[in-house]
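The structure follows.
Omission of a single protein chain aside, the complex is shown with its protein chains in their original locations.
A, B and C are the chain letters, set down in written order, and residue numbers restart from 1 in every chain.
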Amino acid sequence: MPPPTPLSPPELSYLYTSLSLTPPIRLDLRQPSQFRPIIAECSFLPHCNGSSRICMTEAGECIVGIKAEVEKDATTKYATVIEREKWIEVSVEVAGGGVAGAGSGSGGGGGGVGIGGISGAGGATGRDEGDGGAAVWLKEGLLAGGGGAGAGWSILDRLVISSGWHWKLYIDVLLLTPTSHPSPLLLSTAVNMALSSTYLPKLTSPHDIDDIPTFSDDWAISTPLYEPTSFPKPPISLPVVAVGDNVFLDPSVAEVAAAEAGLVITLSLVDEEGSCDVVGVRSMEVGRAGGKEGERKGIGRKLLREMVGACVKEAGEVIKGLGETTQKQMFRA
Amino acid sequence: MSSLVVPGQPLGSASAYIPGPGVHIFNGQIIASLVGQVVTTTPPSSSSSSSTNTTTTTTPTPTISVQKPILSTTATEEPNATLLPEVSSTVLCRITRINTRQATASIFSVNDHICGDEFQGVIRVQDVRLTEVDKVKIFNSFRPGDIVRARVISLGDQSNYYLSTAGNELGVIMADSEMGDQMYPINWREMKSTRTGVVEERKVAKPF
Amino acid sequence: MPIQIIAPAPFVTAADEEDDEGGVRLDFDNEGDIAMDSDAPRRAGRQTGGIVTPGEVVTDDPQWMRGHGTYLCQSHESGSQSIVSSLAGTISKTNKLLSIRALKFRYVPEIGDLVVGRILEVQTKRWRVDIAAPHSATLLLSSINLPGGILRKRTSTDELQIRTFFSEGDLLVAEVQTLSNDGQASLHTRSLKYGKLRNGVFMMIDAGMVRRMKSHVLTMNTSNGGGEVDIYLGVNGYIYIAKHTTPLTESGGPEGKSVSITRLEEEASEAIYSNVNEEISPETRAEIARIACVIGALAKNGVKVDEEMVHLGYEAALEEFLQGMEWGGDGEMGRRVVEASLVKRREQ
């Protein structure tokens, strides 16, 4: 997620030196493993099975709505992998015309309400890696990352209604702040909260009947997609960058531009104590990686360990924190 | 066989050699950045015959470089195949458009090598001639279609390289007259048609 | 907890009221209470800080002239003309001219403004500079100081080397020299006060949050061994905070020996366009970061940034001894610093 205009060389070198000091000095005086505060709200869209709204200082704001629709299995007795993976559909879009002239050129001008430009998966060319393909990446995390207490657990199993029928889950991420490079943390916390707040209507027809299933319309007895007490929890992705030998969580845009290596690590909570499993790791494009002589080109093994270690240490708290916030808000309503 | 190296392969200590083209330094080591043959050249000041011997303590620091051999009939002096115009490289270009301020040209050869893609360059009116710059008229110096030898003076902006023909050996080397027949140079500012004998103005390069 | 998760709060809180000067009161001159007593809605508006909304009648007193952000409207009943606001903002008046200052707006350049900008594009003889205005500004090659003496003639070589002076992404401090008809600004850096920025950090706040002052370049003495720090408060809301450097002025003065003057100029000019930072101690870096956080907190809490507030805020921050995320977004601590500094100001 490099900023639209490059930073000037003195700025970058200032940042780089500050961040590679021991102890490092972040521009906002944060500790290396400290996150910026986020404003979060969930389950506020009445038409959705689950929804969330996340607002971050720098990354902006996004809304996630999850809708579940009843769908007939494409094949009756056999569900191939491809078919099953189609049960979840993720899309990331930018709300058009939000802020006039906001750099990326994706927001349509004027003051329209329509959808301006599609980012993420839509706009990924070779150049904008990192979070390009945001939808692909989010889905990958979901499919791989359900697996808490049993590696065999999959979110897809929760979507089976009866023989021949399943829920089709539409996860729509709407970025209210136009950007071509949405922050992975923003997207993943938003999807995480929305999933935790997703409830599906209770099935009233028997499981083993091939007929169209029927559901109770009482939301009080609806079933949560993710059990609030048990332990597959929706996964969360944490961006982490390295400058020199220092590792920083939740890097700001400028920090990413000055960083030498970056990863987005997807984790899911396994137990009450807050220990996590890594369910996915992806490289993130950072400013200083490569090109010039004397810059670091990749991640050494030791650094990789430190980066993942830092995420694993903090992720439990973050996921738990998000979960608690979700619960609080759910039952307040 | 072992004289071939691949990128990433260490070639020796950075203190023992001066890095030339095709190598870079990492962790105090000279590292190859091309596939090719290692060439060390000792500065001629020292006595030793060509570059046969590797560093001994007395000889001046040799330059080490990696060259990628190319399949070509005439072995030229510039062996690395990928080329981009650089400041002070000599290029051949074809004039594509002219206006009063500048001539736009399409560069097809850099340092005697033909490039795969043509690069766009401009010759601004003040860069046409070394002297009497104020009197230069692009219209009297170049016409579209002329083949010009020029020197790169700046990488310019995002789309154009800046070229200059200020210099005796720089300027039009091939041109057709308005009638479409070939012309030959008669002096540094005129060319004459082979068939009709019409004389046209050009900024002519001095023939070798 | 490594992360702070906040439930969304309702928009305006009473706490904002405390900041009694949030760009409102001070825009009135001393006879501030504009005589428009007949206007009931206006009065109500004034009590909540003098904010008007588009369509709101400001006054129907014919003594006032219509300024920016207002329009004239013929009232149906009385047939009298009244001035109606076309912006959401505060009323400001100069003599008999009534204008509305919007609460939130993009920076509109004015001649003489000191701005911090970032190069967007390099063209043949000029640069396009982002100054947070609706149009990007231009900086002509002829409007900058060229290395090798202030009075040197511009040559065509300079044109070829334009990228060595400023290239894309570079930050600079400049003054608005002229404005074109469509409001596009043309900048100049023909003073040693202006030019390329280095040795520090860049941040941006809302353009409206920087108060126009006599001088927008502050030099602050910091604690904790930070030394002196320069703050460039661009009127456009772009701010640069850097280690203090001795200004590259012609300090040799007229009485200095002519040889040394030229040498000095020579040296100064070479440094102008350098991209290399000086040695900056960790202490200075920490204090620069602290000042950046103070300014950020001030702006976020709706307090206009000026020299006094930066100083007070910095003092308050030192007392609170804040770390990291407490500053952020709606962080309680950031607000505390701002409140503490407001208290300090009242005491003075």
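Going forward, contacts are C-beta pairs under 8 Å (C-beta built on N, C-alpha and C of every residue); 3 or more make two chains touch, one makes a residue touch a chain.
In this text, contacts and distances are computed from a predicted model.
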item: Protein name (UniProt record) of the chain left out of view, among "Phosphatidylinositol N-acetylglucosaminyltransferase subunit H", "Centromere protein N", "3'-5'-exoribonuclease" or "Trafficking protein particle complex subunit"; value: "3'-5'-exoribonuclease"
item: Where the missing chain makes contact, among the chains that are shown; value: A, B, C
item: Sole contact to the chain not displayed, among A:20, A:154 or A:222; value: A:154
item: Listed residues C:122, C:141 or C:316, member touching the removed chain; value: C:122
item: Hidden partner interface residues of chain B, rising order; value: 1-12, 22, 24, 26, 31, 33-40, 51-52, 54, 64, 67-72, 75, 80-82, 84, 94, 96, 106, 108-109, 114, 116-120, 155, 157-159, 161
item: Residues belonging to chain A that touch the chain removed from view; value: 77-82, 84-85, 121, 124-129, 132-133, 135-137, 140, 143-144, 147, 149-152, 154, 156-157, 160, 162-163, 207-208, 263, 270, 275-283, 285, 289-293, 295-301, 304-305, 308-309, 312
item: Interface residues of chain C (partner: the chain not displayed); value: 121-122, 163, 167-168
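The rule is simple: only the chains that are shown with their structure count from here on.
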item: Distance from chain C to chain B - Cα centre to Cα centre, in angstrom; value: 49
item: Intercentroid distance (Cα basis), chain B paired with chain A, Å; value: 51
item: Chain centre separation (chain A, chain C; CA means) in Å; value: 36
item: Footprint of chain B on chain C - complex, ascending; value: 122-124, 156, 160-161
item: Interfacial residue positions of chain C with respect to chain A in the complex; value: 1-8, 118-120, 130, 134, 168-171, 196-202, 275-277, 280, 282, 285-286, 289-290, 292-293, 296, 322-325, 327-331
item: Contacting residues of chain A [partner chain C, same complex]; value: 5-11, 13-15, 17-18, 21, 25-31, 33-41, 53, 55-57, 101, 249, 314, 317-318, 321-322, 325, 328-329
